[in-house]
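One chain of protein is taken out of this complex; the other chains stay put.
Just so it is clear, A, B and C label the chains in written order, and each chain counts residues from 1 on its own.
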Amino acid sequence: MSLVSSVVDQPVSPSVRVFVTGGTFDKKYNELTGTLAFEDTHLPEMLRLGRCRLEVSIRTLMMIDSLDMTDADRALIAEQCRTAVEPRIVITHGTDTMVETGQVLARTFPRGGDKTIVLTGAMIPYAFGSSDGLFNLGSALSFVQVLPPGVYIAMNGKYFPSGRVRKNRETGVFEEF
Amino acid sequence: MSLVSSVVDQPVSPSVRVFVTGGTFDKKYNELTGTLAFEDTHLPEMLRLGRCRLEVSIRTLMMIDSLDMTDADRALIAEQCRTAVEPRIVITHGTDTMVETGQVLARTFPRGGDKTIVLTGAMIPYAFGSSDGLFNLGSALSFVQVLPPGVYIAMNGKYFPSGRVRKNRETGVFEEF
Amino acid sequence: MSLVSSVVDQPVSPSVRVFVTGGTFDKKYNELTGTLAFEDTHLPEMLRLGRCRLEVSIRTLMMIDSLDMTDADRALIAEQCRTAVEPRIVITHGTDTMVETGQVLARTFPRGGDKTIVLTGAMIPYAFGSSDGLFNLGSALSFVQVLPPGVYIAMNGKYFPSGRVRKNRETGVFEEF
Partner (left out) sequence: MSLVSSVVDQPVSPSVRVFVTGGTFDKKYNELTGTLAFEDTHLPEMLRLGRCRLEVSIRTLMMIDSLDMTDADRALIAEQCRTAVEPRIVITHGTDTMVETGQVLARTFPRGGDKTIVLTGAMIPYAFGSSDGLFNLGSALSFVQVLPPGVYIAMNGKYFPSGRVRKNRETGVFEEF
């Protein structure tokens, strides 16, 4: 069975699982301390703003800066992906170590697995007026519906198979190699 | 050759043609007259905000409310799609008659054509703080990279093959049938 | 007793009455009809955003485009100002006929009255990202606390005694004469 025919015959939108891990996406300005911090995720508000009608179930796994993410955190994310009933999963994640988490997931779900997993994030917090978050979320939720099983990163309007992408730290842009 | 393998072997992002036709996407508030009006498209600004790194070439075909779109306008859009060198095309369009334009395009490019065409729009003008436009644009630019040739509508985080979608005028939501 | 000394001795912020009449301030985009319309006032949300700690009581008198305002509407506004217990009143109003309403109020409260009334408005609806409304509201609520009794228009960071101001319809700017 080719993907083409399945796409054309079954356009009904699948339900998507979203795992929230924190990252710039969800950073907020704490006006009492004058610092950036995490509170609740902005995902539900973003989906409302995007008038998203996909069946999406959101679960917050952690709410951390991805520079603070440990091996145990990544093991938890992988385990949650493994046990999720939905075959289509979006993970919001800090951009600094998104590539590393993608590699862990790719090892957990080698090609031939049955899950399409898309990691995405933002360069600017959603709570700021000029965030790329809404664009990236729309992008990730779309790629995850159509891409074949595998682990991907969706940033800057593009998607990259895990293992073939790095973040250019000088420009903040994700690049294929 | 299956789509799966082509996707995995050629993740390099394709260049995408964007045709702008107006619609809510690009409505602006004219502060002297107190009415909504069209000026230049917001697409370049939106792509900048989304930090989009796709190779996108934008061309404004018209800047009108889709309720005012004529058969001649739709013929022009179809002709522009036909002659575009890019096989992947996004059309920003008013939501009121997006379905009709999709049907015209589907007749022009029956299944088996070589173009993937995705129409998208917004319920709230981008110039307003609370627009769904950035979400929809991220979504449309993603679907167009991965969906097989055909004509689609991307709204509300979903995609619909043209001919199997209508806009529910009471809720403003696009629905499959 | 001069105003100077009263200001210095009694800095305690007075309570302010706000009368809402509609105008661009409160226009919203109706996403089902694609037109601008009035719903509830945005004043409470704007005061929250401005972290305003003044004692403000808001009353919506009408919710109309000021081009549709009748003599009866203006008589109602004047009567409400007359009976308000607060000596300091801000009126949000469409800019097109703000000057006319100011003149009606100035006739109702000739110099020597005991009320400070400040009319203000916006060129861009607050619900849009780029509104001047929050700036004007902060301005009007400040002028009303300090200006001596009289009727004023506060727009563009300035205040004008009623009767010495007109709106330049070509530039949208309020000018003294």
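The rule we apply is simple: contacts are C-beta pairs under 8 Å (C-beta built on N, C-alpha and C of every residue); 3 or more make two chains touch, one makes a residue touch a chain.
Nothing here was measured: the structure is a model prediction, and the numbers come from that model.
**Q** Tell me the shown chains the invisible chain touches, ordered by label.
**A** In the entire complex, chains touched by the missing one are A, C.
**Q** Considering the complete complex, identify which of C:T41, C:S66 or C:S139 is in touch with the unshown chain.
**A** The one listed residue touching the chain not shown is C:S139.
**Q** Mind listing the chain A residues that contact the chain we can't see here?
**A** 24, 27, 29, 31-32, 34-36, 65, 96, 123-125, 127-130, 169-170, 172
**Q** Extract the touching residues of chain C with respect to the undisplayed chain.
**A** 2-4, 7-8, 11-13, 46-47, 49-54, 56, 111, 123, 129-132, 134-143, 145-148, 150, 154-161, 164, 172-174, 176
Rule of thumb we're sticking to: only the chains that are shown with their structure count from here on.
**Q** Which rotation angle, from 0 to 180°, best lines up the CA atoms of chain A with chain B, given as a multiple of 5?
**A** Rotation angle, to the nearest 5: 180 degrees.
**Q** Using mean Cα positions as chain centres, tell me which chain lies farthest from chain C.
**A** Max centre-to-centre separation from chain C belongs to A.
**Q** If you average the CA atoms of chain A and of chain C, how far apart do the two points sit, in angstrom?
**A** 46
**Q** Would you give the residues of chain B that are in contact with at least 2 other chains, written as numbers and ranges?
**A** 123, 129-130, 172
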